[in-house]
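Next up is a structure, given as structure tokens.
Removed from the display is one protein chain of the complex; every other protein chain stays in position.
Presenting subunit A:
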Amino acid sequence: MARIELRNIVRTFGGQHAVQNLDMTIEDGELLVLLGPSGCGKSTTMNMIAGLDSPTSGQILFDGVDVTQRSPHERNIAMVFQSSLLYPHLSARDNIYMSLKRSGLSKQQIEARIAHAAETVDVTRLLDKRPSQLSGGERQRVATAKAIVREPAGFLLDEPLSALDAALRLSLRAELVNLQKRIRTTMIFVTHDQIEAMTMGDRIGVMRQGRLEQIGTPTDIYNRPETLFVAGFVGTPPMNFLKGSLEQTDGKLWLVNPSIRMEIKGEFASAKPMKNVVLGIRPHLMRLSEAGSSALPLTVYAIEQLGNEAIVICDGPAGEKIRVVTQAGFTAPIGARLDANFDSAAARLYDPATERVVATDGAN
């Protein structure tokens, strides 16, 4: 278990920046999820933390000690790879044993450790099977046993669940979080699946194009996304965006576009007027009403019934798709005119030029 610090990490491949000026601290015993689309640098970041790759510049510290030049084994890192890679010709037991072969422990200690790790993830009865004889979920558990048997300073998982079917993914997700809390190890989990990130992480680091866009608790990331990318990437259905400008009249701030004029309340009321702005509002925070009121005019495009709620997908006034979550069983003919209302205090404002949240006099 260790506190892992990344200081101004840069990694370039042939002039291309894979990771740019990354600063991040993962607290001892924390589960940090690195989230981002493929090619965003999250796997490169993980490889550098593991010691499989070296940063072009910058430092990696474990518990304050610079380990940038150390091998994976010296860092005492354990890793579970995509599709839970194991040595295919070795039994589960021998696969786990390979983690301890260079540990210098005695034979009895190794055996005790293997037995304990196997028991922790409930694979004792699978120890004599080969990976090809195991199901996807069992392989995942054996790979986890192989990782925890080392009692690692850091436990790295690179999309270990992405090759599994949805039901299995759901149960293994909970299992991994439960395990991480039980053995209280520092864990870094890489994924491109935002639901996985939201459900597992103590904190989430969202990456894009080699940069860390935002790092924070799932609630923070969901409710207060700092950038347009995070706002659009996290959350299902995704956040709705309305373009317009900010105008100040009568000491009040208004979002104005050809179809609406709406007073901005809440934390963004103190923002400065600007020509181009993007307002973001979660689909759950909008309400539908009959056409004719003064709110956002929409045309029904499709309705998705989810059982406990319904998602109404609409064409907005500027041709954008607007999603509204409403009560289950909601029906409306395709092409029907509807209006949507929302509380502007619950919305977020972004500057399309910088793609960052608009500055206010308050905390931001």
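We take it that a contact is a pair of C-beta atoms (placed from the backbone, for glycine too) under 8 Å apart; a residue touches a chain by one contact, two chains touch by 3 or more; residues count from 1.
Methods note: contacts and distances are computed from a predicted model.
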(message) Please identify the absent chain by the protein name in its UniProt record; candidates are "Multiple sugar transport system permease protein", "Cytochrome c biogenesis protein", "Glycolate oxidase" or "Beta-ketoacyl synthase-like N-terminal domain-containing protein".
(response) "Multiple sugar transport system permease protein"
(message) From the list A:His73, A:His116, A:Lys275 or A:Arg337, pick the residue that touches the absent chain.
(response) A:His73
(message) Out of A:Thr12, A:Thr25 or A:Gln82, which residue would touch the omitted chain in the full complex?
(response) A:Gln82
(message) For review purposes, identify every residue of subunit A that touches the missing chain, sorted by number.
(response) 47, 50, 52, 71-73, 77-79, 81-83, 85-90, 98-99, 101-102, 158
